[in-house]
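Every protein chain except one is present and positioned as in the full complex.
When the chains are written out, they are named A, B and C in that same order, and each has its own residue count from 1.
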Amino acid sequence: MVKFLPLKEAVAQNLHDGDTVAFEGFTHLIPTAAAHEAIRQGFRDLTLIRMTPDLIYDQMIGMGMARKIVFSYVGNPGVGLLRRARDAIENGFPRAIEVEEHSHAGMANAYEAGAAGLPCAVFRGYRGAGLAAVNPNIKSVTCPFTGEVLAAVPAIRPDVTFIHAQKADRKGNVLVEGIIGIQKEAVLAAKRAVVTVEEVVDNFDDLHPNLTVLPNWTIAAISVVPGGSHPSYTHGYYERDNAAYLEWDEIAADRDRFQAWMHKNVIESSAEDFAGRVEHLRKAA
Amino acid sequence: MVKFLPLKEAVAQNLHDGDTVAFEGFTHLIPTAAAHEAIRQGFRDLTLIRMTPDLIYDQMIGMGMARKIVFSYVGNPGVGLLRRARDAIENGFPRAIEVEEHSHAGMANAYEAGAAGLPCAVFRGYRGAGLAAVNPNIKSVTCPFTGEVLAAVPAIRPDVTFIHAQKADRKGNVLVEGIIGIQKEAVLAAKRAVVTVEEVVDNFDDLHPNLTVLPNWTIAAISVVPGGSHPSYTHGYYERDNAAYLEWDEIAADRDRFQAWMHKNVIESSAEDFAGRVEHLRKAA
Amino acid sequence: MSDADNLGFTPNEMMTIAASRALRSNDVCFVGIGAPSAACNVARLTHAPDITLIYESGTIGTAPDVLPLSIGDGELCETAVTTVAVPEMFRYWLQGGRISIGFLGAAQLDKFGNINTTVIGDYAHPKTRLPGGGGAPEIATSSRQVYITMAQSKRGMVEKIDFFTSFGHGEGGDHRKRLGIDTAGPTLLITDLAIWKPDPVTKEFTVVSLHPGVSLEQVQATCGWTVKFAEALDETPAPTELELKTLRDLQARTKAAHQGTAKGKAA
Partner (left out) sequence: MSDADNLGFTPNEMMTIAASRALRSNDVCFVGIGAPSAACNVARLTHAPDITLIYESGTIGTAPDVLPLSIGDGELCETAVTTVAVPEMFRYWLQGGRISIGFLGAAQLDKFGNINTTVIGDYAHPKTRLPGGGGAPEIATSSRQVYITMAQSKRGMVEKIDFFTSFGHGEGGDHRKRLGIDTAGPTLLITDLAIWKPDPVTKEFTVVSLHPGVSLEQVQATCGWTVKFAEALDETPAPTELELKTLRDLQARTKAAHQGTAKGKAA
């Protein structure tokens, strides 16, 4: 059953060296605070999964925490390349990392299969695409009715998934709304799920019945971290800090500047600092 | 693009003798008015698909309209057997019908595959179940990663799907809420979709972004039929007429009584009569 | 046979209450209609307030005030933690391995917990066409355990069922494992007369507890196979006052609501 924990303990209890871990968020609701806590605790040899690894994956890779990444788009969305990830892939700095690359359709179907308890996902994909030749985890099955050859990829089953969400109720049920991305599947596919939320409310009695609510028994731990997705955004709470994404491109371009930034803003910082970072991004009421 | 039409025309333009048709609804939102209109127009040789064929399928089968039924639960929910369907299957009255039977999981996955444009659905199902031996449309595929043998069924692709929904906006977008069942998949799997709604509102501007809204370009025709799901219910509008379900068990038990009831309540009736049937089931405000 | 006048409760009430006692607050139950639904809700209203009840219509964590007539009554959605689409229900929640107890009823049952709700007679030319399996084929294999409730009768509890709607222990022993099914299957059968559990090796249902006032002969007389009884046979504790009141109140509210127009007429 779910526990409400300070983020430091939620991360320490659920993440371990060598784990396969997803910090999911599709532009919206990226669990930055949780990733920063993982960086502070210095985990090693992680297999990092995400459809759209962005700043926090650039940071974890740049800090040498990743053994392997599994992804479908390794970019700073709308800005360009991820320079720490590039440095690792192109130059093996600070360490070489293994790459398993899919399309968005492949990753989305693989998470869906993980949530659905299946060993693999079957879909129409990768036709004529170069990835099928370089990724041995892209195979095929044949439809027994039509003979059509379909793509198959293994289900994604992370040891632990971290997501950020709008709110929990006191019982620990969690609401995700807006661009909901792949978060529900990432939680249900994982052995353990940790959720950071903007706030806790008494109950969800007034919620529309068809919203994306994760029942408390599907979650291991919840931590209240206002602003916890900055510089991503939380629909209904604060806007995306587009300027921070543009700025990251410069910070990550230089190994030393990256290290300095990480020490100031992550290592010597804490989950409590996120609230202040989004103050100016909250909408006028 | 969607057209707003009287139900009579919506049915006449979209349903044809010999069609494969789904009138979907999972206890909630059953499109009774649309089925009754189809009965009045006297279509023949239909292949009727539905997870839970209930009263309206008992009626269409009893009127001799069905060549085949595809289903996973052919009962009067909470009451018992469907007596017209039994008469057709056991005695070939008023005509023999072909039966293709699945489990709920099989049908749900098959609709999902239809909506997803796949030729078949793959899932873990039918293990040890007798249906696999009597339904040639239950086959298997082998996971290319684990070797696990999974069930496969053909995707469902109706010529036309009928559903009932709460409301449309003036542009023809449709909202389905509450127990949403398999309706979205049934619409997206079909070549054409016809929706009856309780009412039309100016716009959906105030709707939560994550509700089940079918964009107008996914629907062929919309007809406004208040009460159109009676004796099923429409969440937010009127309650289920449980007494009518109990009463049906007696009506359908006798061939003559069935015919008399059908003539009075369907053949000599019209879509406009549904509003009156739910008056006493509307909740006190 | 015993009835309410003699013992203060009916065999059916005892069945429902005995079934409710098998459930825990941390269980996630996939609930069939009828006796399973009553048992699950009595559990929720007495000793297992945090139990998660899931109906196949998509309602997760529901807490109905009256028992639903169908698996998709509005009450289930209005009181649920969340309501999801039917494909998601079967893919993420049932097939995903999240159900601890699948609760099934049966028209025909054999001693290995195999269930028939499809046909009496031959499948292609049935004597009686029953409603069919619905969710049962996969509830029986994807739930971590299956509990079954039914009133005993020679017609219902048979040596050989006419159709395998849902698989229990097959021919017994390790038959599930041989079919690649890795869940426990039927682990409990609760009838109006007794509580049954499968033999650890043969998987044949064995009576482990008789309800108050029930004799071994009564159990055998209403069962179509030769019944095995445990050596140390318990007596099921009679319903408590709270259990009986909870069940009867629930059924009274339900009956009033299912007149269909009862609520509506007040409007």
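Following the convention adopted for this analysis, contacts are C-beta pairs under 8 Å (C-beta built on N, C-alpha and C of every residue); 3 or more make two chains touch, one makes a residue touch a chain.
Note that the coordinates shown come from a computational prediction; the quantities given were computed from them, not determined experimentally.
For the omitted chain, the shown partners it touches in the full complex are A, B.
When the full complex is taken into account, the listed residue touching the unshown chain is B:P209, out of B:G42, B:G80 or B:P209. The chain not shown here is touched by just one of A:D19, A:E37 or A:E112, and that residue is A:E112. Among B:G18, B:G42, B:G92 or B:G117, only B:G117 touches the chain left out of the display. The chain that is not drawn here is touched, among residues A:P31, A:G62 or A:G125, by A:G125.
In the complete assembly, the contact with the undisplayed chain comes from A:I179, out of A:A12, A:I179, A:V200 or A:A275.
For chain A, the residues touching the chain absent from view are 26-28, 51-52, 71-75, 77-82, 85-86, 89-90, 101, 103-106, 108-109, 111-112, 123-131, 134, 148-149, 178-182, 184-185, 212, 233, 235, 238-246, 280-284. Although one chain is hidden here, its contacts on chain B can still be listed: residues 1, 112, 115-118, 173, 185, 188, 204, 209-213, 215, 217-218.
Operating definition for what follows: only the chains that are shown with their structure count from here on.
Among the other chains, the CA centroid farthest from that of chain B is the one of A. Chain A and chain B have Cα centroids lying 39 Å from one another. One finds 28 Å separating the Cα centroids of chain B and chain C.
Looking at chain C, residues 77, 83-84, 91, 95, 142 sit in touch with two or more other chains. Contacts with at least two other chains are made by residues 123-124, 148, 178, 180, 212 of chain B.
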